[in-house]
Structure formats: structure tokens, C-alpha cells
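Can you read through this structure? Questions will come right after.
A protein chain is absent from this complex, but the other protein chains hold their places.
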Amino acid sequence: MSKIRVGIYGAAGYTAGELMRLLVHHPNAEVVCAQSESQVGKKVTEIHTDLIGDTNLVFSAHLDYQNLDVLFLCKGHGESRVFLAGNPAPDSVKIIDLSNDFRLKADADGFVYGLPELNGPAIPKATMIANPGCFATCIQVGLLPAAQAGIIQSEIHTTGITGSTGAGQSLSPTSHFSWRNQNMSLYKAFTHQHLDEIGESLTQLAGKSHVVNFIPFRGNFTRGIIATSYFDTDASEAEAYALYEAFYKDQPFTHVTNRNPDLKMVVNTNKAVVYLKKEGNKLLAISMIDNLLKGASGQAVQNMNLIFGLEETAGLNLKPTGF
Amino acid sequence: MSKIRVGIYGAAGYTAGELMRLLVHHPNAEVVCAQSESQVGKKVTEIHTDLIGDTNLVFSAHLDYQNLDVLFLCKGHGESRVFLAGNPAPDSVKIIDLSNDFRLKADADGFVYGLPELNGPAIPKATMIANPGCFATCIQVGLLPAAQAGIIQSEIHTTGITGSTGAGQSLSPTSHFSWRNQNMSLYKAFTHQHLDEIGESLTQLAGKSHVVNFIPFRGNFTRGIIATSYFDTDASEAEAYALYEAFYKDQPFTHVTNRNPDLKMVVNTNKAVVYLKKEGNKLLAISMIDNLLKGASGQAVQNMNLIFGLEETAGLNLKPTGF
Amino acid sequence: MSKIRVGIYGAAGYTAGELMRLLVHHPNAEVVCAQSESQVGKKVTEIHTDLIGDTNLVFSAHLDYQNLDVLFLCKGHGESRVFLAGNPAPDSVKIIDLSNDFRLKADADGFVYGLPELNGPAIPKATMIANPGCFATCIQVGLLPAAQAGIIQSEIHTTGITGSTGAGQSLSPTSHFSWRNQNMSLYKAFTHQHLDEIGESLTQLAGKSHVVNFIPFRGNFTRGIIATSYFDTDASEAEAYALYEAFYKDQPFTHVTNRNPDLKMVVNTNKAVVYLKKEGNKLLAISMIDNLLKGASGQAVQNMNLIFGLEETAGLNLKPTGF
Partner (left out) sequence: MSKIRVGIYGAAGYTAGELMRLLVHHPNAEVVCAQSESQVGKKVTEIHTDLIGDTNLVFSAHLDYQNLDVLFLCKGHGESRVFLAGNPAPDSVKIIDLSNDFRLKADADGFVYGLPELNGPAIPKATMIANPGCFATCIQVGLLPAAQAGIIQSEIHTTGITGSTGAGQSLSPTSHFSWRNQNMSLYKAFTHQHLDEIGESLTQLAGKSHVVNFIPFRGNFTRGIIATSYFDTDASEAEAYALYEAFYKDQPFTHVTNRNPDLKMVVNTNKAVVYLKKEGNKLLAISMIDNLLKGASGQAVQNMNLIFGLEETAGLNLKPTGF
């Protein structure tokens, strides 16, 4: 079988670089076009320098749908919708959008929300995927089984801590090494933009809405998100574990553990790990992912695999960094 | 005036080292005895190597109350009570205990809980001080004004992230650099031992008890604690700010800010910083301290200053690291 | 073809964990026995927790040569020789030793020094491989082409900085997070144990000995080694580049770049990257590897691939962390 021909729009950014790190070794796909206005004419390895020896691709100014089977949109929020309006894709080309332009039902325009743990049956039939947000993925993985089972009996209290790569490669005071190193800070307490997609997914499974109080922190590490969510419930810890294990039993990347985990268990992998603990009437779910993989480009490749009928894990059996 | 003669019991550990970093430059106090069983006979600068050029003190096996005006107890939890039982202090020697042995009212045995923001009037009259815990100090600073004003109308939801020095110098898998670096993890969710002292202080001010749901994280930085606490309240953000500013107006180290802060504002200082934000019916308080200073040795020196009638800030006007 | 059956002696340590991270996804090999005295009976995922979902292996007390095609020795220096003396391997089992027991010619006892860039032709015929040291690999990659070409006309001046995983998982003051974070220090200046194997390799290629003045630093990062080596030479920068590119042209993992590199280009890969710069009469070579991969377990798998006639890159097309 010939390889799936992949195009990337906005190929100089962080999620695009991560896509290429994955796809240079994917057995069934190949990046044939890396579009970037800012870097046009440069070798991909001049920007994503760790790909040395892995690719001779050069950034191009334009994309040609005729040469593509799938297009990943990797530019900033708002730009995907603009691009597609000006460049409508033919039926032959699948679209996987990493921005937040089409994630919410009211904005979806035919896009399927690409969280396999939630929409597993729908994704393989989709032609357009709205790839979930990183915090949204992490928090949902910690809550979806409970929402479906209806055991959430209070508001939800969530804290999440993200690595710096979540903010991409644009330079800013809060991503300046001298500031960020050894530092912690918050942003968008209670108002993070991912709350909407989380809310819709919980409603989809629970049949009713839940309040999520979400405190996001900037962490002084580069990769990964760890989230804690707790709520009142009558369910026991054992019952909760049974629900979560059943919910994720066919998911190749999402693992339930009964040992207190740490973030580096998932760094540089497409895995999600969930741990549960009951104290009094509160059930705590700890969930963690790599924000650039399961939280972005890894999940995007997982969606590509599902759409094209490939092994779901193709190209995603990644060596964790471990350290 | 001759300098206050200071003894330190357990002088080889982290909080003791921090005490000595402070006291070598304190205008009114001098460490005359640094007791350590494990390091007896060695120079202090062999263990606390950054004191090079600042002290010629040698660790000694024994303490002699006759030579001391104040004794800081810097060994592990449980050991202070044992030491004092075997070595009862004369009235002439003040005791400042950095362990958790005497913090709770039921265990106090005459010790005063040494949080100046809470017990300012009582501390100068005390002869024995139970120095608060680090997480306890940070979280209380974020909650005390609200508790006193009676504006906390729900359970309290608290997250705290601590630097590695909170775990001291003993080697453990969770303090191993290869594991801890770039990593995040939780411990003692809902059951941290500092909840008891926090609870007593809230009750002291509020006249009733409050539930604090506390999720403690291990951070991948060395110094500092940042905590977030929120609860339902009818009070407006402006009302809350007014309460907090009034509560802390005479406190030299505790500052209320209306700009979203970051942890390094307080690192290597004895400051506490509090920031407030209202969203919907929730009031969020962000509080932060340096765990070894305002959370331990700095506050211990502050208590010493108060007991001996010195300027409260003596020896505590510290240059922040900034970076 | 059935998979190569792999045994690991000392399977609870860092290099063994890294081997398993590689081999769980290797297309032609499978770990069938993970020996560890200290962890016998525990699941491998209890120790190497990031392998969750990847293996059900349990640590075993013993190894049975009959079930193995290759045995990796992953215990401390000196222990490999003791083990093999007590448990001589049959001809049917290849041995790959990650310690320094058999690296030097005087100690080799039939082992081949397993640096493919140096001993490419000999390795496929070997039955016993002495896997090179991490610093030794990094520094040699920067010097071998120059040694072979005879262009080194002075003593060599080398600095190397290593990540903390080079010191393994044993707890020590210099691997304590509170000490190591934000810190730098030196050890074994001019006397590092890897100088012997470096010296032998240079002599093997140059036909004469070279003096290497080596200053090793402990870095405050977890993975990777960066080394700088310079020496007087009449060769121009262009001539040097030509030599290095020719020397490495058939090496799948070693890349020569003409852009000033950074360490994270190689982290979590089996790559080595070399950069050259001429200033005055000095040629500077910067070389870098991941100490646990090209500097240990990755190179061990590369050697396994060569011995068993597999694709040299099998199981080693790794996604870099990038960040």
C-alpha cells in the first residue's frame, strides 16, 4: 500500500514540528508538503533541528490538494476557518484541525470532535476532525467515565498544570527562561477557553451539564499536563475504578493505574494515565498526558489512523523519555 | 546591647542552615552553638558550604543553656518533645520549635502558635513558640482575613505546590534529581498533616470550623510554595480586598497585590504575597511564600525578633533572587 | 522469523529500564527475562512506571541461558566479570555488557569494543560486546576522524557536561534535587575513567597516542552529554568537514552539521551530532549524544542489531523529545 500523503499547514510551529517527529517514522504516512509562509525555502531541519538526518523536506509556500490525502491545520486559533474558507478542500482530502475553530457543536460545520475516548465510533467515518485541546483532553480523560455513569454529585474542582510548550514557540515574558525557570503562576482562573469543550463532552455523556471550576497553572517544565479533579459522590473507590477500567478497556493509549502516578510516566508518549482516590465523600481523579502528543499532534495522528483504517497505534509506539 | 546568643539543635539540616544564613548577618543575634550529632567536630561551612567566609563555627555535640538566650529546635517531628523532656529549658532561655510537636492546641503545653499574622499580640509575651508549618503558613495567609470576616460560605478548595526543599536534605526517590526534574506529582491529597493547624486557626478567627479540601503537589523547583484557595461568598472582590488590606496593614512581610503574581516574587525573602480574584460567586485567593523563610526559618527569626523586642524586620530585609 | 529472545541482568537500573523502553517496541526482539535481585517478584511496571500498558513482565531471580539469544549485562562496574565467571555463557548466547569491565584491550577477554563508528566491521562477527562508556562515546565521535587523518597536532582540550541520569538511580548528595537543580559542579578533572578507552581508540586509528585533557561537569539536566574538544591543526575547516563527513557517511546515527547545534537535538534519540569550527590554528569539535541511548542502551541495541544481522536502525527510530 502506498503511504498516505500528508500536508501540514503552518509547518514551522510546535505542533507541526511534533507531527513531523511522529510522521518521519510512521509506517503508513509521509509528509509531502510542509507549508510555512515565514520559513518558505528553508529546510525543515533548519527549524526543527532535531530532525537532522530524518528528512530533506523544504518549507513551501503553497499546498496542492491534489497531492494530499490528509491535511493537518497547525496554525493559530481562527486561522483554520479562514484558510478553509479560502481554500475549500475536495472530498478526497481529509482535514484534521489542531486549532479550536471547530471544536464546539455550534461551530462544528461537519467537523467531528476528535477525542477517541469519547467519539470512538464516529471518528473513523469522519472526513473532518476537530482535534481537542490539550487541557481539554487531559481533564476529560479524568472525568468522562464518571460523567457517563452519573456519579458526579457536586460541582467539579479541577487544577491543571501545563508545560511551557503549550504556549508554543512565540516569545513572551511568561515563556522567558529567566522568568519561567523555578517559577509558578496562574492564568485564566475559572475562565479557560477549554472549559466549553469539556462542558459539551460531559453533557454528551451525562445528559446534563456539570460545573467545572478550573484553575490552570503554568509549570516550569516543557512537556506534559497533570490535572486533578474531584467531586462529591456516593460511589466507592472500587466502583469508580471498575467504571473507569470498563470505559477505557479498548483504548490503546489510556491507562488506569492504582498507583500514585507522576507526570513523566507519559512524557513523550501518546498515553493518558488516570489514577483514582476516594477520601470521605470526594472522589479524586488524577489525569496526565503529554500536551504535544495526546494533547495535540499525537492525538491528531491517532485520529488519522482511525480515519484511514490503520492500526490505531501506528507510528505512536513511542519511547517515553522516562527522565 | 550585646547580641542575643542563639543555639540551634539539629544544626546540619535545611532549616538550620537557613537560620544560619539569616543569623550570620543579623544585627542583634549571633549563633553561638550549632548542635549536630551527625556532624560534630566539622566546620559548619563543610555542610552549609555557601557560608564560606561568614562563620568559623564548628558543630558541637552538646548545648549548654547557660550560654544561650534562645534555642531553635530544628530536628524532625517528634524529636523536639523528646529533647525538651530530657533537657528542660530554664526560664532564661526562649524556645522556638520548627517541628510540628507543639502547634496544635491540645499539644501546646504552653507554646504559642507563632504566626504573627494570627497571634501578633501573644507572640511578644511568649517564651515558647511553635513555628507554623510551611504549607500551613501559605494557606492561612490566603484565608485568615476571610475567615475573620465570616465571608466563607462553602467548603474551601485549596491546591498547593511546594518546592523540593520542603522535604529537607534526606535522600529519597521523590527528591532524586533524575526523577524530580521536569516532573510533577501529588501526595497526601485531602490528608496533609498541616490541615489540623490550618483548621484551628480558621476556627480561632471565624468562631466556627471550615472544611478545607487540600491537594498538595510536589513541584520541580527548589524554593517556594504557591497556594490557591477558593470558596463561595457574597462578598465582592472590592470588599474582599478591603478586608485583606486592613487585616495585613501592620504586617511588614505580608503584601496584598492586585496584579496576578508569580512565585519568584517571594523566593529568598520573608514575604508573603496575596492576590484576590472574584469569578461568579467564587473568591479565589492566591498566596505564596518561600517555604524555608516565611514558611520556616525566616518566620522563626521574625518570632525571635518579636519576643526580644527587636525591630520585627531585623535581619530579614533580604534580597530576593528575582530569577 | 521468531523474535530474538533477550535477557537482562540487573533489570531494575536506569540502563536496563532504557533497554526495555526500546525493546518493548523493537520489531525483532523481545525481553523474556528481566533479572533483578532487589525487585524479584514485582512487575517491571512498578519500577519502570512509564512502561504502563507495554509489558506484563515480572522481575525474576534467575536467568536461564537456554531461553536466551542475547544477554545484556546492566549491573555496576566489576559485576559483569564476576557474573560471567560464575555463569559462563554458552556459544549460543551473545553477551552485551554495559559496564566497563571488558572495554580495554588488556581486559577484553574476547570482547569487542562496541563503538560502531570505530569497529563497524568487527562487531557483526562478535559474540561478546563491551558497550562503550557514555562520555567515551561522545568524545570519540568528536575526535575519531581527526585522529585517523592524523591532523591532531597538539594536546587535546576537552570539556564534557553530563546529565544526571549518567549517575544512575542510586541516591547521593550530588543527585539530590535541591542540590543539583540550578547548580553546576565538576568531578574527576583530568582523571575520568573513560580516558583510557578514548585513548585506546585514538591510538587504534592514529597509530600513536594523544593526550586528552578532560574536564567533566555535572549538568543540571537529566539526559544528554555535550562535549567540546579542540586541538592545533594545519587542516582547514573545510578539510576537516570533508574528513568527518567521509568518516561517518555510512553511519545511520552520526550526523555532521554545519550549524551550531544544541543538546536537545539528540535527546531521546540514538543520534550523535558533530559540529566543527576553526579559529586561528585551533579546530573545535562539538559533539553530543543522549547518554542513556547512544551513550548506553541505544548503542547496545545497535550492537545487537549488527550482531544478529538486523537492520542497524531497527527499534531505534526514536521520536526526539525536542523540548
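As written, the chains take the letters A, B and C, and residue 1 is the first residue of each chain.
Convention: a residue touches a chain if its C-beta (ideal position, glycine included) is under 8 Å from a C-beta of that chain, and two chains touch if they have at least 3 such contacts.
Since the structure is predicted, the reported quantities are computational estimates derived from the model, not experimental observations.
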Touch criterion as defined above, residue of B:R21, B:H176 or B:K278 at the omitted chain:
B:R21
Where chain C meets the chain that is not shown, the residues are 157, 159, 161, 178-179, 181-187, 189-191, 213, 215, 217, 219-224, 226, 228, 230, 260-264, 267, 277, 279-280, 282, 284, 286, 323
May I ask you to list the residues on chain A that touch the chain which is not drawn?
14, 163-165, 167, 169, 171-173, 175-182, 220-222
I need the residue numbers on chain B that touch the omitted chain, in ascending order.
14, 17-18, 21-22, 24-25, 46, 48-53, 163-165, 181-182, 222-223, 252-253, 255, 257, 259, 261-262, 264-269, 271, 273, 292, 317-323
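In this text, only the chains that are shown with their structure count from here on.
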Once you find the CA centre of chain A and the CA centre of chain B, what distance in Å lies between them?
40
Between chain B and chain C, what is the separation of their C-alpha centroids in Å?
46
From the C-alpha centre of chain A to that of chain C, how far is it in Å?
34
In chain B, what residues contact two or more other chains?
178-179, 181-182, 220-222
